[in-house]
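A single protein chain has been removed from this complex, and every other one stays in its place.
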Amino acid sequence: MNQILKVEGVTKTFGGIRALYRVDLHVVEKEILGLIGPNGSGKTTLINVITGVYKPSEGEVLYNEENLVGLSPHQIAEKGIVRTFQLTRPFGNLSVIDNVIVGSLLKSNHIREAREKSIKTLEMVGLGDHLHVLSKDLTTGNRKRLELARALTMEPSLMLLDESLAGLTSAEMRENLALLKKIRSERGISMIVVEHVVKAVMDVSDRIVVLDAGEKIAEGDPQFIANNEKVIEVYLGKVM
Amino acid sequence: MIMSKANLKDYLTRSKNLFYVPIVILFFIPLLPIPIYVMHVLILSLLFAYLCTSWAIVSGFAGQVSLGHTCFYGIGAYTTTLLFHYYGLTPWIGGVIGVAFSAVFAFILGYACFRFRVRGPYFTFATLASTVILQGLFISQSQITGGELGIEMPYTGSPLFFQFTDKAHYYLIILVLWLGVLFLSRRIQNSKFGYYLFAIREDEEAAEACGINTTKYKILAFVLSAALTGFGGVFYSQYYLYVTPKAVYGLDRSFQISSTAMVGGSDVWFGPSLGSFLINPVVEWTRATYGGTFYTLPLVIYGLLMIFIGRFLPGGVSGMIQKGLISLKGEEGDQKGRSQ
Partner (left out) sequence: MNVNLIQGLVNGVLAGGVYMTIAVGINLIYGVMHIVNYAHGEVLMIGMYIAYWLFTLAGVNPYLAIPIVAAILFVFGVLLHKSVIEPVLDLPLQRQILIFIGLIHVFQNSAMVLWSADYRSIGVPITTESITISFIYIPIGKLLVLIIALASALALYYFLKKTKLGKFIVATSQDPDAASALGIDIRRIRTLTFALSLALTGIAACTLSPIYFIFPYTGTDFNIFAFIIITLGGLGSYTGAIIGSIIVGMIESLVSLLSDASIATAVAFLVFILILLFRPSGIMGKRE
């Protein structure tokens, strides 16, 4: 299958701190790739590098064979890679529907069209009756859904979801996971799902990459990862 | 018969159309027997509303607060005046050149600040410092600009040179300008451009992640706002026929535009105008009635009002009104782009 994203030998240092070191990974079409690792292992940094927020000190990020390094975040979004934020960043003073309209304006030039698309997407993520609520008044769970909706309307082919389950109740988590699977099957969008809740990631991913202290320590299907010694060691004490 | 009586009533009671009636009425005001002083205050209030609305496009919608917008006001005013004074160039053309200069200056300033990702306060400072430097520059180049005492526009009274003997003509022009910028502002608020500006204001990084070229849009908003303000300066010079550095570049003027717009509510298209019509006449009236030391007491109160609004009423007076209307109607209206 087609590899749409290839991260090759990416290293990122901040001053004296090595946040990422020679990380290789790839994402295949319609794949859900889980990205896990303890706190500070570089997961968000990697997302920031892929989306152009940071420039890697070394390495390349190839998207459909095109090198993304050096492009600005908005250019990368235009190309079809979209991300959500670990600490949600809604446009606080805008309503839920307006937030999503901002996203959908990437692909639709007319407000009416954008609005219709946004309403449909919001209904799909379960925020259909919160359209006019101020986004800063939303619960965490709903904020995550809002970001998801906003990302979806940008019609991406690859979504990078940074801890989209953090702060949710277990019921909400189940719903969101089901949603992700639905999105993949209905829209054929590939995803990198960064998560802390390892069990959830096992459930939804086709393949998993494990980072620790900026380096990739394991890669494989959920079964393999669950039994991998290195991974277990790194997560010592964590509930699998 | 264009419309039957029943149709007319129906037409008028639909609120959107009702809106147009007062506008038409405004055009007929010069026909009323009003004293020249009142006409003068009307013209000033309209000019001010025009300036505040223009300012709000970049500072209210996009959140890039400019405290030196008088730069462009002054550039517009001085360009027209100097070109006419020295080359006899009609201010109709001189004004266009003035607007162009304002736009170019805004582009340079905006590009420098936004391209290098300097944060909000730096931009504000740059605009502040610009207007101050320009003031100093125009004062010092006194052979050309007349220095502190300013420069007079040669009087011709001729419409060919953007001068009118009857105040009513000025009134109509500024009325059209104001209505124009008002509708433009409203149009922007409901367009992709507007949505993007609001997004930038709320969270620039998130906006970038949504595919918005924040640098481009910020510069665009700034240049547009500057050009409009520049033309306000052109009107000013044609109305007063006398330009001084302090009047057009002064910090007081700049703060006045910004604060009035914010008091009215700079995040909505009609907010700045509301602020202008509420505040200006009151200030003028107190100045005329009291004079002496006491006219400054209302200004102390005005200052306290600003602090109160800044702290508790982010949408300004217009926000308060909108919220009031919503609670009255009981519906959950969509306050597009409002700051809360």
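By written order: A and B. Residues from 1 in each chain.
Following the convention adopted for this analysis, a contact is a pair of C-beta atoms (placed from the backbone, for glycine too) under 8 Å apart; a residue touches a chain by one contact, two chains touch by 3 or more.
Bear in mind the structure is a predicted one, so any value in this text is a computation, not a measurement.
For the chain excluded from display, the touched partners among the shown chains of the whole complex are B. Set against the missing chain, the residues B:Gly63, B:Gly98, B:Gly194 or B:Gly233 yield one that touches it, B:Gly63. When the full complex is taken into account, the listed residue touching the unshown chain is B:Ser266, out of B:Thr229, B:Ser266, B:Asn280 or B:Ser318. Residue-wise, the contact with the chain that is not shown comes from B:Thr124, picked out of B:Ser45, B:Ser102, B:Thr124 or B:Ser185. Screening B:Leu44, B:Leu241 or B:Leu305 for touch with the missing chain picks out B:Leu305.
On the side of chain B, touch with the chain left out of the figure occurs at residues 59-60, 63, 65, 67, 108-109, 112-113, 116-122, 124-126, 128-130, 132-134, 136-137, 139-143, 201, 251-252, 255, 258-259, 262-263, 266, 293-294, 296-297, 299-300, 302-307, 309-311, 314, 339.
By definition in this document, only the chains that are shown with their structure count from here on.
Chain centres here are Cα averages; for chain A and chain B they lie 43 Å apart.
On the chain B side of its complex with chain A, the touching residues are 190-192, 195-196, 198-199, 202-203, 205-214, 332-340.
By the touch criterion stated above, chain A contacts chain B in their complex at residues 51, 53, 72-75, 77-78, 82-83, 85, 89-95, 97-98, 101-103, 105-106, 109-111, 114, 132, 134, 136, 150, 154.
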